[in-house]
Structures are given as C-alpha cells and as structure tokens.
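Scroll down for the structure; my scribbles are underneath it.
Here the complex is missing a single protein chain, while all its other protein chains stay put.
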Amino acid sequence: MTQQFPPFLIEGYRNFMSGRYATESQRYRKLADEGQKPTTMVIACCDSRAAPETIFDAGPGQLFVLRNVANLVPPFGPDAAYHGTSSAIEFAIIHLKVENIVVMGHGRCGGIAGALATAAGHAPEGAFIGKWLTMIEEVAGKVEANSLLTSSEQQTALERIVIRQSIGNLMTFPFVKERVEAGALSLHGAWFDISSGELWTMNGESGDFMRPEL
Amino acid sequence: MTQQFPPFLIEGYRNFMSGRYATESQRYRKLADEGQKPTTMVIACCDSRAAPETIFDAGPGQLFVLRNVANLVPPFGPDAAYHGTSSAIEFAIIHLKVENIVVMGHGRCGGIAGALATAAGHAPEGAFIGKWLTMIEEVAGKVEANSLLTSSEQQTALERIVIRQSIGNLMTFPFVKERVEAGALSLHGAWFDISSGELWTMNGESGDFMRPEL
Amino acid sequence: MTQQFPPFLIEGYRNFMSGRYATESQRYRKLADEGQKPTTMVIACCDSRAAPETIFDAGPGQLFVLRNVANLVPPFGPDAAYHGTSSAIEFAIIHLKVENIVVMGHGRCGGIAGALATAAGHAPEGAFIGKWLTMIEEVAGKVEANSLLTSSEQQTALERIVIRQSIGNLMTFPFVKERVEAGALSLHGAWFDISSGELWTMNGESGDFMRPEL
Partner (left out) sequence: MTQQFPPFLIEGYRNFMSGRYATESQRYRKLADEGQKPTTMVIACCDSRAAPETIFDAGPGQLFVLRNVANLVPPFGPDAAYHGTSSAIEFAIIHLKVENIVVMGHGRCGGIAGALATAAGHAPEGAFIGKWLTMIEEVAGKVEANSLLTSSEQQTALERIVIRQSIGNLMTFPFVKERVEAGALSLHGAWFDISSGELWTMNGESGDFMRPEL
C-alpha cells in the first residue's frame, strides 16, 4: 500500500483543474454550498467504456449514478443483508426526490456474457459474480437456448432484456411504484453501442429500443 | 412509463457525438473489438458532484467504476445474498486483472452525513439505507461522540476514516490480499473536495490525506 | 556574553534599512511621533515558520502581536502571578482599543505535538512547557484517544480545537466580553498550513475552518 498514486490519474486531475474546474468553479462552489439536487438517477454498468457522464456529456450535479456489474436491479427484498443497489435507489427517491431513473446497458457487456456462458455450462470464475448473475440466470437460460440467434445476437438480446427486467424490478419497490403512478417519477431504459457510439432508448410502452431523433 | 426520454440527456448525447466521440471513434471501435483492459478500478460514491471520469478527466477504457452510496466496501463475506460491490471487485481483479484500486470519497457526502445523523439519534428515512450504513455505524459513533470537532469537521473526519475502512476491508478479500502482497495490485485512497476542486490522496503508510504535487 | 551579534541578523538589518525602511521612513517617523494605533491584535505561536507579519504581509503599525508556545490564551484569572498573555490582551483592548483579535494557529505545531505526546504518555522534557500545556491537556487527551484519526489528523484537529478554546477563553475576560457584545471588538480564528501556504479562517458561528475567497 505504499505505492505511488497512479500518475495517469494525477495527470488527468491536472487537466480537470485547468479545464472543467477552471471554467466551472462557481458551479462547484454552489453545488457544495447548496447540496446536490440532481433530477435524474442513472443505473449503469461498471464497464470502463460506458460512463454515463461521458455519454450524456453531463456536468457536476446532474446525474446521481449507481454502477454495478451489468446494471442489475434486484427485486425489492429488505432483509438482514447489505443492499447497495437498493440503498442507492432509496436514497435517490426518498432523499433526493429524483424525477427520472434511467437504466443504461451497453454492448459487449462482460456481465451479460458471463450469464450466457454460465447458461452454456461455462460459468466464469468467482463466487460473488456467480451469485450476482443468478439474478438473470432464468432469462439468460432462455436466450442461450434459442439457437436461432447468433451468439452476438444473443448477447444484445440479453442486454436489452436485462434492462427491461431491471425496470420491472424497480416497480417492485413500493416507493418507486407509488411515485411512478403519481406521475412524480418516470423510468427509462437506454442501451449504448460502444463500437458505433449509438445510443438506443427504450419505448416505455412496447419495451423496444430505438434510436432517438437527434 | 410512456414518458419521453429526458431531453437534457438527448442534448448531452448529441454533444458527446459531435465532440468526444467524433474525435475518438477509432478508440471506441478498438475498445469494442478488443474488449476493455482498464488498469484501474475506482470505487466511488453515487453523488452527482463527484464522477471519477470527470475528476480524473478519464477517457473510454480507462476506469472500471463501481459506485454505491458513500463508497463502502463490505468485509469479505460470501453467502446466499447478492453482493454487488464484492462482485464488481471480484470481476475487476480476477477477470480484468486491474493493477490499482482507488477508493474515492468526497466532501459533503450524504451517506456519511446520514451515518453521523444516525449516531446522533436522527436516522435518515429508509430501511435499505439504514442497513447499508450500519457498515460504518461503529466509526460514525466514535466520531460523533467527539464534541470537540464541529459537525463539519466530524463529517470530513468520517469521510476519510471510511475510505481507510473500505481499503482495510478490501484486504479481507483473499484474492485482493494475495495480489497486493505479490506486488501485482496496489490500493489507494482519494478524497475530493467538491467546493474547492481539491484532490487529496492517501498516504498508504500513515493513512493521511495530502494534496499531491501537481 | 562577549559573543559577536549574529552576523545574519546584521545582514538582514542592512537589507531592512536599504529596503523597507528606505521606502517607508516617513511612516516610521510618523508612527514614532504619533504612537502606534493598530486596529488588530494577533495572538500567534513562537514558531519560526509562522510569523504573522510575513503571512499577512503587514507593515509597521498594523499588528500588535503576542506570541507564545501554541498560541494559548489562559482563562481569565487575575492573581499574584505574572500573566504575560493576559497583560498583552489587556493592553491591546484597554489602551490600544483594538477592534479585532485574531488567534492564529498553524500546522506542525511543536506545542500541540507535545500536548498529544503527553496524552500518549510521552511528555516532552521541561517543567515549564509541561505546565503550560496542561491548559490543553483535557482536549488533547480526548483527541489522542480517538484512534480512528491518524496522528497527523489528530495534530490538525487539536490545532483547530485549541484556536477555538483560546477564543472561548478570550470571552472569559470581562473587558473582552463587554466589547464583543457591544460590537466594538470581534474575535477571529485562523490556521496557517506551513507546507502549502494555505490560510484557513474560522467561521465564528460554526467554528469551522475554511479557505477564504481570495
């Protein structure tokens, strides 16, 4: 633990200070004094290629962001265990009173690939990740069983199915359901194609993913 | 759920496409083809004012990012429950073979404030968040009991103590400890001051936070 | 006692005469003729790295400066003993009618370190200094007992607590309290970071130290 702080991070921080921070110092100071008031929570993947702030060109104070492997939302189930994802959702809804929750998946997701591999009998190494992916093992099994789809098509299909499942699970949280029904909160899906840079947004009625009008 | 996708996100995405993506499309294409190979995992808070990619001016492929409330790492404890944080750590270490893990906290953290409020007898609303913060209730209680510190000083002290605790908990993961001892992985702490934009990095020996030479 | 006057002081004095004095001789002459009328008293530490005139770039006549080990103000307690600090405060208030008193502490203070060492069972050598530091032994003991803080964090915390204590003790002097309540005198805290050169000023309401807008 006596290692030097990674130099590329110090270099990047220097760019931040001379760049974004230099031009937005008043905004940071205001956000510090008045507290954060983001209107939107994003539930995204840890993947290094799909940072929400980058894809949505978001500035400080705009997005409250929960990131876990494969952007999964477990079903509502308070018990004696720690629930990092549910805690963040609760905090965003009850304390920050966000108006939007966006579940954002992406192409080439390692977690999704792991779930398909598990369904095919080749579970990735790791006890935690194995247990974590059981949340989507049922849908992964169904997709993997469909041999009409290429493996690449299976991957994209499961990525989108998982976004729909996460949104469905969000509705099992009483405090989410209540606010959605009262019109105070809306739930959205998005899928990012790392290769082409394309963003696809989900139609809330049909669950289809389409490229939005720009 | 038939709401329009938040227009400010579409607007931001449009900026991304004409800006960063336009100049880095080759990099995105390469990252899609070859897969992500980040050298560094960042464990950060969901706070909208402290996105790691922004603070470290990081591009696509650089940072594998787990974000939860108050950047907490639970102690190693595989069981029947879902472990989002532990899963991401396991994925980063075993599958991505990252060389650095940075636990980044920040000033004015709502989760830390909640832990101090709980210690003072005013627990914030919410069952999940309440349970989640029990991970730091012992240290929060000790800090809150020190009435010589102002409430703001208690907050900063606990933010830094929690970073040290998260790093300590990382070392309870056998696959982390083994790699750290083999020199293949190093653990770092960082604390970001939202108001001033200052980054403080942790000295691995003493645990102190200091401003790095820029 | 027949030693030569330290040559570096003669050299420095020569610089003073050809520099500051040469350009400000009228000011010195006026200050000699009319007497001093400083608006501000500074209570600071003897430390060679934290001279108030240097840090505040103050010219002749501006600051009435009391310096002792660790910038301590004892509680009001007139008795048969000599009270150097209380005498200076009394002189500044009653005779000079200063409008501000600034208690200025600093990082890496040897007196504060001595108080923490004493609390840890390693009192520094010296009967006078030992007795002097009993003024802060209670707060030093509380800070030292908090093992969640690194020793460097304990040091900074105690430095700031001691500034607050000194200001609190100032208010036990009837002639201070009366003038503060009448709006004729204000009390301030400041903390100087030797390493970075940063000045932090105390918020009179909360007691927090913050970097002032420059």
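Order as written gives the chain letters A, B and C; numbering starts at 1 within each chain.
Methods note: a residue touches a chain if its C-beta (ideal position, glycine included) is under 8 Å from a C-beta of that chain, and two chains touch if they have at least 3 such contacts.
Every value quoted in this text rests on a predicted model; they were computed, and no experiment measured them.
The shown chains contacted by the absent chain are C, with contact judged over the whole complex. Considering the complete assembly, chain C touches the hidden chain via residues 1-3, 5-6, 8-10, 12-17, 19-21, 25, 28-29, 31-33, 35-36, 38-41, 46-51, 53-69, 72, 74, 78-92, 94-95, 100, 102, 107-108, 110-111, 124-129, 131-132, 135, 167, 180, 186-188, 190, 193-197, 199, 201, 204-205, 212, 214.
Just so it is clear, only the chains that are shown with their structure count from here on.
Taking only C-alpha atoms, you rotate chain A by 180 degrees to land it on chain B; that is to the nearest 5. Think of the whole protein's Cα atoms as having one middle point; the chain whose own Cα middle lies nearest to it is B.
Here the spacing of chain A and chain C, counted between their Cα centres, is 53 Å. For chain B, residues touching at least two other chains, in rising order: 196.
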